[in-house]
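So, chain A:
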Amino acid sequence: MARTTLAEFAIEVGDAGTHNVQPLLHEIRHALAQLLEQGKETVIDLRSIPLAPGEEAAIEQALGEGEVRATLSALGPSDFRETSYPGVWVVTHYNRDDQIVGKFVEVTSAPALLRSQTEDIAAGLQRLEARLTQDGGGRVV
Partner candidate 1 sequence: MKNDQTLGEILRQQGISRRGFLKFCVATASLLALPPGMVPAIAAALEKARRPSVIWLSFQECTGCTESLTRSDAASIEDLIFNTISLDYHHTLQAASGTGAEDARESAMKENWGKYVLVVDGSIPTGNPGYSTIAGISNVEMLMEAAAGAAAIVAVGSCASFGGIPHASPNPTGAVSVTDLISDKPIVNVPGCPPIPVVIAGVLTHFLTFGIPELDELHRPLAFYGKSIHDRCYRRPFYDKGLFAESFDDEGAKKGWCLYKLGCKGPTTYNACATTKWNQGTSFPIQSGHPCLGCSQPDFWDAGGFYHALSIPTEDTARTVLYGAATGVAAGLALGGLNRARKAHAARKHEKVTINDLEKGG
Partner candidate 2 sequence: MTETEFLLWVRGPAFQIATAIFVVGIIVRILEILILGRKPNLAEARGSAVAGGFRTIITRTWPDSGTFKRSGFTLIAGYVFHTGLFVTILLFAPHILVIDEVLGIGWPALPTPVVDATAVITIIALVVVLLHRIKDPVLRFLSRFQDYFVWFLTILPVITGYVAFHRIGLPPPTLIAIHILSVELLMIAFPFTKLAHAFTLFISRWYNGAIAGYRGVNS
């Protein structure tokens, strides 16, 4: 008998899937229309929907690649990617070990976390002021 290799046992997803991809795209279309008409933002948690292996990739593929790609570095990296449909973003949060801790589809003109946060701005201002006083005389290095 021929030896069976691990690869032969690769489990296929089959043709059925969960039927959740199409409805999700419809939900995104609906959210996008709402964003345009009422300015209402929507966040969809991809981890809360039962998806077959490969379906998450299928959704991302359907959404495609857009103009903006940004990386945030706070408690590990986060990836913000505008899709080929402006206003639809795929946001992936990683921990410090580059493991995914959350994946979302955000329907917004810009994901909230990309903006500088008031608290951080205040802290930054403090730092800058402290530095300027330390340097004395306001000479900017």
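If you want to know what made the cut, all candidates are chains of the complex that A comes from, given by their letters.
The criterion applied here is as follows: a residue touches a chain if its C-beta (ideal position, glycine included) is under 8 Å from a C-beta of that chain, and two chains touch if they have at least 3 such contacts; residues count from 1.
Nothing here was measured: the structure is a model prediction, and the numbers come from that model.
Peer 1: Could you check which of 1 or 2 is in contact with chain A in this complex?
Peer 2: 1
Peer 1: Going by the contact rule set out above, which residues of chain A touch candidate 1 in the complex?
Peer 2: 4, 8-14, 16-19, 43-45, 47-53, 55, 72, 74-76, 78, 93, 95-97, 99-102, 104, 112-113, 117-120, 123
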